[in-house]
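For this depiction, one protein chain was excluded, whereas all remaining protein chains were kept in their positions.
Labels for the chains are A and B, by order of writing; each one numbers its residues from 1.
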Amino acid sequence: MDAHVTTAPRHEHAHPTAMLYAKVGLVLFVLTALEVGLYEITYGEHVGSMASAIKPFFVPMLLLLSAAKFALVGMFYMHLKQDSKLFTGIFVFPLIIATIIIVSLMVLMAYHMAFARSG
Amino acid sequence: MATRVQPQAPPPVSHGEKTGLWSWITTVDHKRIGILYGTTAFIFFLLGGIEALLIRIQLGSPENTFLSPERYNELFTMHGTTMIFLAIMPLSAMFFNFMIPLQIGARDVAFPRLNAFSYWVFLAGGLFLNSSWLFGLAPDTGWFGYANLTSTQYSPGLNVDFWMIGLQVLGIASLAAAVNFFVTIVNLRAPGMKLMRMPMFVWMSFITQVLLLLAFPVITVALFLLMFDRFFGTHFFVPSGGGDPILWQHLFWIFGHPEVYILILPAFGIISEVLPVFSRKPLFGYAAMVFSGVFIAFLGFGVWAHHMFATGMGPIADAFFALSTMLIAIPTGVKIFNWMGTMWGGSLQFRTPMYFAIGFIAMFIMGGLSGVMHASPPADLQQTDTYFVVAHFHYVLFGGSIFGITAGAYYWWPKMFGRMLNESLGKLHFWLMLIGFNLTFFPMHFVGLNGMPRRTYTYPKGLGFETLNQIETAGSFLLAVAFLVFLVNVFQAWRKPRNAPADPWNGATLEWSIPSPPQEFNFAEIPVVHGRDALWDMKRERRGPLPEPARVSGRGIHMPNPSYWPVVAAIGVLSVLLSLMFLSHFGPLGVVVAAGVLFLGVFKWAFEPAG
Partner (left out) sequence: MAAVAHEVPHGLEHATATGLDNRKLAIWTFIGSECLFFAALISNYLVNKGRSLVGPFPHEPWTSPSGEHFKPILEIPLVTLGTALLLFSSLFVVLALSGAQRGSRKALVGWLAATIACGVFFVGMQVYEFTHFVREGLTLKTNLFGASFFVLTGFHGTHVTIGVIWLVTLWILAARGKIPPSKSLNLEMAALYWHFVDVVWIVIFPVVYLIK
């Protein structure tokens, strides 16, 4: 659509159009539908014959879908793709620390609750 | 294009600098905010010191009855909490505030009103925490507040609530300041000051801000979970409801370990400023100093469970955290060798700041050595909960942070206050502090390994702890004398006229290029930087010292207006948390009113012209 008027002193690359934003929105909607659909056929009311085959892959697939949504919102709606890489760094570095913390706590507490706690 | 400014005869007060209480309450000037932080922090430091002296009196003899066990618990809790959150951190903040804009060639921080807000929230938190003494309800569950001692079942009184709310308030102050200094350092550097040309104090402070931003949210969550347990009946840390006290320890130390790097990195930065100037030699291994600092910060998030070796995490977790903890000693070692490399071959000037800097290195090495000894889980099982650990952290926090901050105080005093501190008194202060400190804390290594437990109000006769404890108590009073000497020094300096030179030490960094104390706008003209040690660089170009900078009118330089909305917002922050603490008294209406004050402060601030 229209050219983006920037107020930042630095000039940015060609700005995404409203059409691109809408497409991203559609993809986000579809990914969400896939997430819920995956849940429904694995555990929900529409459990099918494939459920037991899917179950071991359920969590990884769900996390992948969420990660894709996360990345899309970050790159396009939050403009990380077009903006200075400094912003990407400021966002990604804490996410790495956050992931380390979440995984570590799950592992440490799982061990603790399985072996160290009495009862 | 340069702004032409006309030098004039120095006016008695800098242009635009107002006096009076209201000007201090509404100030948004980073230099004034720095002085507010420093003065407040120093008073809290003395308070924490008195708490320590009371502890030492009690422990001076076995089976002493000077303090009751309850009072003792309150004292060691408040001593730790005060020294960490109300002394060391805000003393470092004094230097962040005063020096970072000057060292990067800026006129102020990125968000002056946010800066003021941080100070007022800190003051509110510190006063609130210490108001507990007035009610006889001081926090008494340790500075680390382990669950489930902190549950309502075992701590039904308001003591823990004071601690919980107080720390939450202080956390907000730290987070706001961290955003401010992060943006300031990234964005407000003078032209030509690339990241790898910044003074090392700015680098270490920058890394500290990143640690603050990443670590404080975790303790914020831990404190909220505790708050929900205590106020709303959840069972996050209550075993009977399915919760686990160990979760508190994990969350606390995920914050707590980066916190100790937050406490030491600014001192590392100060030492890295003082040593080059007083060795007349650039810092050895600048790049290695930067990268070791970054490595320490990153790795600092991977060592926290070394505080939990006695909790039975299992051999794999123990081994992992032991290895990561030993690993983090390496970048620290790099720094120590680089400091020594800075002095090696230099023309050493033994002035007071240098004494404290060298003392820092020696004491920090000792603290680091006992720290590495803790890194081995089997060894730590003997050391943990004993005075051996107390020795370790006092060597790094007092021998490290406090010696470093004191070095910074003597170094930057002329710049901040326009007066030189007395050299003889300074050296006396140093020797009293060095001897007093070692008398107090060195014997703790021995009584600790011989089994004297921490956090216990007394010990029985006949275990062999008596003599060393007496020495420790004597040492602590010698420390008190040392600080009296410092106060005398400060007082005598205050009575002198404000005529210190701009550059008394032949400094390497930009703060020494402007008058002492600086004018409100800092630099008449923003400097252009061509290399590291920007000021030495400029002196080299001129082949000689720079002329004493004149005080100028500053006409045409627009500085931000003062504002009282940060104070209102700070009061709002405290009110909201208080309203939760006293929900049963004031009900939801209290929360609404408090939130209203907060919103009023924030909205008026947002729509006020920045000036």
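Heads up, the rule we're going with is that contacts are C-beta pairs under 8 Å (C-beta built on N, C-alpha and C of every residue); 3 or more make two chains touch, one makes a residue touch a chain.
It should be emphasised that the depicted structure is a prediction, and the values quoted were computed from it without experimental measurement.
Colleague: Out of A:F57, A:F87 or A:F115, which touches the unshown chain?
Modeller: If we include the chain that is not displayed, A:F87 is the one touching it.
Colleague: Can you work out which residue in B:L251, B:L275, B:V485 or B:V597 touches the chain that's missing from view?
Modeller: B:L251
Colleague: Among B:G233, B:G345, B:P453 or B:G587, choose the residue that contacts the chain missing from this document, as touch is defined above.
Modeller: Reading the full complex, the residue touching the unseen chain is B:G233.
Colleague: For subunit B, which positions touch the chain that isn't shown here?
Modeller: Interface with the chain not displayed, on the subunit B side: 1-3, 107-108, 110-111, 175, 178-180, 182-183, 186-189, 191, 193, 213-218, 220-222, 224-225, 228, 232-236, 241-244, 247, 251, 254, 525-528, 538, 541, 556-560, 603, 609-611.
Colleague: With the missing chain put back, which residues of subunit A would touch it? List them for me.
Modeller: Residues in contact with the chain left out: 1-2, 4-10, 18, 21-22, 24-25, 28-29, 32, 35-36, 38-39, 43-44, 58-59, 62-63, 65-66, 69-70, 73-74, 76-78, 84, 86-87, 90-91, 93-95, 97-99, 101-102, 105-106, 109, 113.
One rule holds in what follows: only the chains that are shown with their structure count from here on.
Colleague: Just curious, how far off is subunit B from subunit A if you go by their C-alpha centres, in Å?
Modeller: That pair's centroid distance is 37 Å.
Colleague: Touching residues of subunit A toward subunit B in the complex: what are they?
Modeller: So the residues of subunit A in touch with subunit B come to 86, 94, 97, 100-101, 105, 108-109, 111-113, 115-117.
Colleague: For the complex, give me every residue of subunit B touching subunit A.
Modeller: 186, 213-214, 218, 244, 246-247, 250, 254, 301-302, 305, 311-314, 316-317
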